[in-house]
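Let's turn to subunit A:
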Amino acid sequence: MTEKTKKASPARSNGLQKWPRLSYLITFVIMCGVWVLLSGRFDAFHLGFGIISCMTASYFTGKLLIPSTRLSSIVHTWFNFIIYIPWLLYQVLVANLHMMYLVFHPRMMDLIDPRIITIKSRMRSDMALVTFANSITLTPGTITVFANELGDISVHVIDAHSGDALPGEMEERIAGLFGE
Partner candidate 1 sequence: MSSHFPAIIIIAPLIAGFLISLSSLANRRFCFPIAVAGLGIAFYSSIGLIVSVFEKGVIQYRLGGWAPPMGIEYRIDYLNAFVLIMVSGVAFVNIFAVKKTAERDLPEKLGPFYSLYVLFTAGLLGITATGDAFNLYVLLEIAALTGYALIGIGSGQNSGRAAHSALNYIFMGTIGASFYLLGIGYLYIATGTLNMADLARVLPSLFGSNVIMAAFAICMTGLFMKMALFPMHGWLPNAYAYSSPAAASLIAPLTTKVMIYVMIRICLFVFTPAFSFEFINIKGAMVIVASVAIVAGSLFALSQKSLTKMLTYIIVAEVGYMVGGFWLGNKEGMTGSILHIANDAVMTLCLFLAAGIFAYKIKPRGEILIKDLGSMFSRMPVTMGAFVVAGLSIIGVPPACGFFSKWYLILGGIKAGQYWFCAALIFSSLVNVILFFRIFESAFFGSTCSNHEHGSAHETGHHNDHEAVIDEAPASMLVPLLVSTAMLIVLGFGTKFIVTQIIEKAISGMI
Partner candidate 2 sequence: MNEIYSIQPFLGVLISASAVLFIITAKRPNIREGWPFLFAIINFAVIASMLPAILAGNEITFTVARVLPGVAIAFRVDAMGLLFGLVSSSLWIVTSAYSIGYMRTLSEHAQTRYYCFFALSLSAAAGVAFAGNLFTMYLFYEMLSFATYPLVTHHQDDEAKKSGRKYLGYIVGTSVGLVLPAMIFIYAGTGTLDFAPGGILSWAGFKPLLICGLVLMFVFGFAKAGIMPFHSWLPAAMVAPTPVSALLHAVAVVKVGAFCIFRTLTHIFGVDLLGSTGLDFLGLHSINMGTVVAVIASFTILTASLIALSQDGLKRRLAFSTIGQLSYIILGAALLSPKGITGGLLHIGMHAFGKITLFFCAGAIFVTTGVKNISDMTGIGRRMPWTMGAFFVGSLSVIGLPPCGGFISKWFLLVGTLESGQLAFMAVLLSSSLLNAAYFLPIVYRAFFCTEEESKFEKKIDEAPSWCLGPLLFTALVSIALFIYPHIFLTLAQMAAKTITGGG
Partner candidate 3 sequence: MIWPIDIIIISFVVICGIAAISVKDLLSSAILFGAYSFMMCLLWAVMGAVDVAFTEATVGAGVSTVFFVAAIFRTSRRTRD
Partner candidate 4 sequence: MIDIITSILLFLGLFFFLGGSIGIIRFPDFYSRLHPAGKLDSMGVLLSLCALALYTVKSLTMGNFLTAAKIIFIVSFVFITSPTATHAIIDAGMRAGLKHWNKNNNQDKKEEKP
């Protein structure tokens, strides 16, 4: 647990000893990408300015975006994330249709039965947890109320069935996503 919590305190973790500056570098690269996306100007002046900006930004926020600097895991995560997204979108769509159904149902009051359920996740990395929690929020009939580093998640569900699927498939996917 101590190992995990060490990672979980991003603001002050000094990164791994291996490549201490790597997180900055990665941030810098991402920033550059974003800059180009935002700027849309490719003359030397703007690009130069962009590089300076990116350096500033990564200096200030380098530790925030990528607290752990294990390069392989990052690549892995991002790659998997792209696969995860369509599934998530599908879930979201389902959630929305469900919601629409509830909203426009004339006897909506009878259908819903809000309550709070608590689940226990096995994930420990905070990024994974948060992804999980946010996914829960986006998916049918559930909103995360609370989560902590130990994996306790309480969820507000709109009707009795919504919470049944949890943690279920989603956790599996996310766990796979973050390699846990």
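Here is the rule we go by: a residue touches a chain if its C-beta (ideal position, glycine included) is under 8 Å from a C-beta of that chain, and two chains touch if they have at least 3 such contacts; residues count from 1.
On the choice of candidates, all candidates are chains of the complex that A comes from, given by their letters.
Remember, predicted model here, so these are calculated numbers, not experimental data.
Between subunit A and the candidates 1, 2, 3 or 4, touch in this complex occurs only with 4. Against candidate 4, the residues of subunit A that register as touching in their complex are 34, 37-38, 40, 92-93, 95-96, 99-100, 102-104, 108-110, 112-116, 133-135, 137-138, 141, 143-146, 156, 158.
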